[in-house]
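FYI, not all chains are in this one, though none of them got moved.
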Amino acid sequence: MPTFVQILDFIGTFAFAISGIRLASAKRFDWFGAYVVGFVTAIGGGTIRDVLLGVTPGWMTNPIYLICTGLALLWVILFGKHLIHLHNTFFIFDSIGLALFTVVGVGKSIALGYPFWVAIIMGSITGAAGGVIRDVFINEIPLIFRKEIYAMACVVGGTAYWLCDLLGMQSYACQVVGGVSVFVTRILAVKYNICLPILTGGGEEEEGKE
Amino acid sequence: MPTFVQILDFIGTFAFAISGIRLASAKRFDWFGAYVVGFVTAIGGGTIRDVLLGVTPGWMTNPIYLICTGLALLWVILFGKHLIHLHNTFFIFDSIGLALFTVVGVGKSIALGYPFWVAIIMGSITGAAGGVIRDVFINEIPLIFRKEIYAMACVVGGTAYWLCDLLGMQSYACQVVGGVSVFVTRILAVKYNICLPILTGGGEEEEGKE
């Protein structure tokens, strides 16, 4: 029987894959292309993290991510037209995935002996880098660099995790606080449309490094 | 004296490099840029595979791929105008490369002890990921996500390899059947313009994951 964390992982993977598949669909990708984009959205962040940490990417040890992406593709093929009505549901699922992936990334880095500032970055990469690869594949500027707080929610959650650890809280409690911090930050950011300031003034000419 | 496989490897590398160099040329890259794009098209898939598998990329152990890309660049500089007449020849060469790279990727993964579903993915990455990097570099949506069957031919070939292995066939025979499956699938797909269905219905709004 799957554990609670495994269920959350499945939900998060499914939501991330759906997001990739839908954006691929908007660009008229074929089924295969949409599947690849969905899969990379779901596992891309964790893969970059694992390559940087020097360990085998998680999806290479368990076919569940491939299967989950396949179910997501099937869902879009069958119920694509009705997805818009489920927009809020998928937003919640996506936020669950973001929270869980961040916490997993932080925890894995800590377990491998890295300092917390590395772990926070790895948590953010786990949560947000898949979406960056997705946007590169569909030839768009990555959304997370311009829209509401997304990767910053991972940084907030990773920092909360760290503070709990500093306070001597148990590993499990740190993870719960970290994950909830990501989730709440993300929900609040979208609900109140909280954005970081746009950077201006540095780029009237595009001649920095060539 | 080079073996038969080494000759096929050289032909495949040359064809992949030519494809990258020609697309770079269409975007008015300079010689250096065209060389880099050609090189990355040829070795990019194998490099991603080897990074994921945790081994040293093959091109770092043998300068033949650098030399082969140099010859491909020289060929385009000298005979560029006549390349169009050779279109069918390069299509055959490219399909040979696709078949060989796939089989090499599957075989290397098996030899490192990975299960077959990982090996099939690694074979497909070896064959098709170089073209994805190429298209990202020239700022286009990767062709393999939208055109005739390309990476799917790798999946077909990897699966054929697996079935042969299940049937107890010898390693060499599995490789031949796998490679021929890739080659024939690709040739038939182009000859009869076989495409996968376009995915529709999931992307009228682009608001999945942000």
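For reference, chains read A and B in written order, and residue numbers begin at 1 within each chain.
We adopt the following convention: contacts are C-beta pairs under 8 Å (C-beta built on N, C-alpha and C of every residue); 3 or more make two chains touch, one makes a residue touch a chain.
None of these values were measured; they are calculated from a predicted model.
Colleague: How many subunits, all of the same sequence, make up the entire complex in this structure file, 2 of them being shown?
Modeller: Per the structure file, the complete homomer consists of 3 copies.
Assume only the chains that are shown with their structure count from here on.
Colleague: Once you find the CA centre of chain A and the CA centre of chain B, what distance in Å lies between them?
Modeller: 29
Colleague: Applying the document's contact rule, which stretches of chain B touch chain A when the two form their complex?
Modeller: 51-52, 54, 114, 117-118, 121, 132, 136, 139-142, 144-146, 149, 151-152, 195-210
Colleague: Touching residues of chain A toward chain B in the complex: what are they?
Modeller: Against chain B, chain A makes touches at 15-16, 18-34, 36-37, 41, 47, 51, 54, 56-57, 60, 63, 66, 73, 76-77, 80-81, 83-84, 87, 90, 94, 131, 134, 136-139, 143-144, 147-148, 150.
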